[in-house]
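Part of the complex only, each chain left as placed.
We just call them A and B in the order they show up, numbering each chain from 1.
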């Protein structure tokens, strides 16, 4: 019998479009794999596009994936989400995704993604951008490895 | 006895920092007055800085002011908020401010303001920026009159 708590899973928020290009999907899948290989989990919006690709990459590497859905139907989750939280909050759940990660990687995406990056910055978290919005304070990453390396520093130090 | 509904108040979302410079406060107060003179109400985050100044301007011109507070204590509202909604949702209430306005004017501000502008754009609303973030799709206004004139078009047409 185990009578001591496990360490909670540190989660990295990954944000991006619910629809994405094949190139963005490949980036997201690589990010998911790299994050999982570091023993970290993924938290995302739980839907398609970048969210599905990052979860797929993480699951393939044995990682944990958490999806905070905007709607109230768990079936909206992509099939690589292991912990499905149907929030029913609509876009207000973007704030939960930004809050739940110790750091954030943005891949592509549009205005919803920007709102998540803005909140992560507001809360003092490291944010890396892979072909996504460029803002003061956001690290422009060239590769998945570069993005993960940048945000890992924050996970370790914070 | 009145037995017919009144027209609901169309609300303009005004966003910006909870602390602001005197110049930003003057802009916000002018925006509040101009919006009220058009018969429109203000919805904002209900706190200080830009939010207090815009409410003050609106009340002085006989307008309606609604404040969606992040916390759960109505006493956090600035004294020019007439309808106080203490959401208790933290920053997730930013989504409600963006949603409640038919259009948005941003004045100064930082990352919280950016998150609100991003959501308003996502939902297809007109957004004017007065010394605030400049983004594709956001109208860079030179004066309060310019900002109000721009977003009024959207209120009328939408």
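Keep this in mind: contacts are C-beta pairs under 8 Å (C-beta built on N, C-alpha and C of every residue); 3 or more make two chains touch, one makes a residue touch a chain.
None of these values were measured; they are calculated from a predicted model.
**Student:** Given the 2 placed subunits, let me have the overall number of copies in this structure's complex.
**Tutor:** Oligomeric count for the entire complex in this file: 4 copies.
We adopt the following convention: only the chains that are shown with their structure count from here on.
**Student:** State, to the nearest whole Å, the distance from the C-alpha centre of chain A to the C-alpha centre of chain B.
**Tutor:** Centre separation, chain A to chain B: 31 Å.
**Student:** Which residues of chain A touch chain B once you look at their complex with the stated criterion?
**Tutor:** Going by the criterion above, the answer is residues 89-96, 110-112, 114-116, 118-119, 121-122, 135.
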